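Only a single protein chain was left out; the remaining protein chains are all shown in position.
For reference, chains read A and B in written order, and residue numbers begin at 1 within each chain.
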Amino acid sequence: MKFLSNVPTTHKVFAALVLAVLYALPLFVTSPVMLQIFILIFFYAYLTSSWNFVGGFAGVLPLGHSAFVGLGAYTSTLLYLTYNISPWIGMIAGGIVAAAFGLLIGLPTLKLRGAYFALATIAFAEGLRVLVENIEKLGSFEVRGPKGLLINLVGNSFRDFQFLSKVPYYYIILTMLVLVLILTFFMMRSKVGYYLAAGGEEPEAAEALGIKVSKYKLIAMAISCFLTALGGTFYAQLVLYFYPKSIMGLDMSYEIAFIALIGGRSTILGPVLGAFLLRPVGELTRIYLGDTLPGLHLIIFGLVLIIVMRYQPRGLVEPVSKWLTAIFDRIENRRRA
Amino acid sequence: MNLKKFIVPAVVLAMGTASFSAYAAEKVVKIGNILPLSGPSASVGIQGKQAREMAVDEINKAGGIKALGGAKLKLLFADSKGDPTTGVTETERFISTEKVSIVTGAWNSSVTYPSTQVAERYGVPFVVPVSVRDTITERGFKNVFRIAAKDSWWTRDQFRFLSDMQKEFKTPIKKVAFVYENGDWGTGFAEKWRELAKAAGYQVVLDEPYPSTASDLTPVVLKLKRSNPDVVFMTSNAADAILLTKTMTDLKVNVKAIVTSGGGHADPSYLAAVGKSAEYLFDIVEWETDLNRPGLKETNEKFKKLYGYNLTGEAVDAYASMYLVKDVLERAKSTDPNALRAALASTNLCGGKTGLLAYNCIQFDQTGQNRNASLVIVQVRSGKDGKMERITVWPKNVRRAGYKVVFPQPNK
Partner (left out) sequence: MIGYIESVINGILMGSIYGLTAVGLTLIFGVMKVVNFAHGSILMVGMFAAYWFITLTGVNPYLALVVVVPLLYFFGYYMQKIVIKPIFEAEKHVREPITVIIVTTGIWYVLDNLALLVFGAEFRVAQTSVTGKMVEVAEMYFPLAKIIGTGITLLLGVYLYWFLKHSRMGKAVRATSLDREAATLMGIKQSRIYNIVFGMGCACCGVAACVLVPFYYVYPTVGVPFDIKAFVIVVLGGLGSIPGAILGGVIIGIIETVGAQFMAATWTEMLIYAFFLVVLFVKPSGLFGLRQDY
């Protein structure tokens, strides 16, 4: 555990405590609705953490990540429905397909100014959605265009990635989230991470030093798309029914970017914090005000975003971590005293 | 920390509402309703909500459910935003947290489809007032009951209407064109149209899907004009219905008839927006205000006074669904899901308040589809005051007395 040596003990204890609570949560919370809310929070935290590899560390703004969610969901589901291949294997296949598309789109655009990259990713996502909507059949795969794909209920089956209870989904997505956070941790401390950090601030200077920034940006893009697609398969198995507009629409892409910026991009915990703040606000306003004031939750989304960006442009993770550190320091000091 | 200011009231509000509803849980039967209250289909969702509220208000004022000691019906609404995932989450919330006895909804087929799957899993009855996709009642589910007609009946009746018109007016139709939004609904209709056109021996001169979010539909209309059909079949949402109708009038597309499929063409704001451009158009609906049904005038008056617009097909189905729920509860004499399911399956509800529907009785077949659900076709005409009016013309036995159908429509 050498890599953890520079992390203070209190932080480690705190992280372990939070993890323990989250893993034990289904023992106390049995309501499927609460579990579903947690699952969606983790799901968005996972997607945003995956987005973070390119949106955070590579310093650009991808606004079409739902395309990769869709690629993952469509790949694994089509393989399952056509050849009865387990979605667990399809998940990896979806990741590879998404990574390939990510490279294809990143190769010409990552060199460009950020605005071009943002617009190119939007155009790619919308173009892909329209393409899928136009395809009824692709070889032996029944894509079914705008009608979407329905996965039939088979009951509890690990092989088919289907469970009647919410608890397995909860553990799967929580574990996926923890893994992607660990990966982010390593990435930040790796050569790639350092080069990207250097390239994000001063690309010309980094290039002058012989660092091929665009190559590392591409690697980050591929990793990001791969991970995002895994989330797509999870989502498909959770809802068992999706169609191009529901899974590849721009709303999801924007929401991911919102969460990242509110939480704090290019940080490990920013996406998690963002998801924990933004998702419940959306759910609660929709449940309690949705029938009287339609659209209010989106106004709140927008306002929260503007206000946070105005006063905490680096996201809420900065003040929150300062605050936590202060508490930790106190605990530490008291322990020493 | 400005965010705190937002979250704290939201949480407090949430808790308050939750504890309040727990208090009111005495002697009530909870009905969960999932509707698109925001998003692109918000206007129909709101119609459904208001019609349900009016029906339940009447039922409760008349003494509630007598077989359950006068228990009152309590409506819970959830906004699906027209999004399947939200629909599923809300169905789950209604069943497991709110413990509703019956769920109804959800208008958008794409929401109803996965939501009914949830209800089936929990074994709670799900009443579908309107949602047209055939397969909703074709999955062998035991808990899903649909009041309105399904997809294949809509397209079937559109073609029956066309063949009746040809006979009545001795105007032969040869060439037909299909123009439809490329969503689930439009492409589903188009599939059925193709089969029906083949069976009837029509020549299909244009088969054109278009994106319903298109900013300009002139290209589609130019193509339609060039293909020179006798009859155009259309399936559109509101925005595209407005663009298509206006552009077709502008570019002087002359056809013998335009037959549309409800949806955008039945939206109250559609006629207000396009005005005279919609003259002579035929639209298929499950219901119309000018139907000659007992009690309709009074109910419509009441509805209009409360909400400011006439009853619509969606509203009437929603209204009838609440009286169906009442009837089922009276016969089941309990809120046990099994008793409710049995009572629903053996429904034979005729007359009374459900008599507003275009047909006499609600009876479900093996699959849970109301076997009596029928459709009517209306023609759009400008009235004396310049306002556009929808006049029932088909089937002939319900045609508005004294109305002369215009077929084929005159050139522009």
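We adopt the following convention: a residue touches a chain if its C-beta (ideal position, glycine included) is under 8 Å from a C-beta of that chain, and two chains touch if they have at least 3 such contacts.
This is a predicted model, so every value here is computed, not measured.
Across the entire complex, contacts from the unshown chain go to A, B.
Note on the undisplayed chain: of the listed residues A:V33, A:V69 or A:A120, the one touching it is A:A120. Contact with the chain not shown here comes from a single listed residue; of B:T171, B:S269, B:S334 or B:N348, that residue is B:S269.
Residue B:Y210 is the one among B:Y210, B:F364 or B:W394 that touches the chain not shown.
Seen across the whole complex, the unshown chain contacts subunit B at 38, 40, 42-43, 46, 182, 208-211, 213-220, 222-223, 226, 238-239, 242-243, 246, 249-252, 267, 269-270, 272-275, 277.
Residues touching the missing chain, restricted to subunit A, are 59-61, 105, 108-109, 112-116, 118-120, 122-124, 126-127, 130-131, 133-134, 201, 203, 254, 257-258, 261, 293-296, 298-299, 301-303, 305-306, 309-310, 313 (touch as defined at the top).
As a working rule, only the chains that are shown with their structure count from here on.
Distance between subunit A and subunit B, defined via averaged C-alpha coordinates, is recorded as 37 Å. Within the complex formed with subunit B, the residues of subunit A that make contact are 31-33, 36, 40, 130, 133-134, 145-148, 150, 153, 164, 239-243, 245-246, 277, 280-281, 284-288, 290-291, 294-295, 300, 303-304, 307-308, 311, 316, 319.
Put simply, subunit B touches subunit A in their complex at residues 1-3, 6-7, 10-11, 13-14, 17, 37-39, 42, 49, 77-79, 81, 83-86, 88-89, 92-93, 96-97, 110, 113-114, 117, 121, 182-184, 187-188, 211.
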